[in-house]
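Step one of this worksheet: look at the structure below.
All protein chains but one are shown in place.
Coming up: chain A.
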Amino acid sequence: MYKIAVMGDRDSVYGFAALGLDVYPAAEPAQAAKTLRRLAESGYAVIYITEALADALEPEVDRYRAQRVPAIILIPGVSGNTGAGMAHVRKSVEQAVGSDIIFNDENEKSR
């Protein structure tokens, strides 16, 4: 039996509490890294984390990429979408294919 956690700044995550997800408000990266590690080892299969916080915890988040549990998924916070979530998907594509073939059109458009 697994659980779902949501991490991030308080304003971005408190709504998830109503749905019955476990909410861990965290603003400070050092504290958040500890929390993340603790959550990963205590039966959370999915951890949603705001992009802003994930940015600060990059190495910690990357550590769990190749592991089956937990899945760490980036969500946009209340301050807006930074595009870090998509960047993670792009990273997978680059890792697998060697170059980015899915997001190519968008990059060109944004240039």
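The rule is short, and it goes like this: a residue touches a chain if its C-beta (ideal position, glycine included) is under 8 Å from a C-beta of that chain, and two chains touch if they have at least 3 such contacts; residues count from 1.
Note that contacts and distances are computed from a predicted model.
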item: Complex member absent from the view - protein name from UniProt, among "Chromate transporter", "V-type ATP synthase subunit D", "RNA polymerase sigma factor, sigma-70 family" or "DRTGG domain-containing protein"; value: "V-type ATP synthase subunit D"
item: Chain A residues that touch the omitted chain in the full complex; value: 1-4, 11-12, 14-21, 45-46, 48, 65-66, 68-69, 71, 73, 75-78, 80-81, 85-86, 88-89, 92-93, 95-98, 102-103
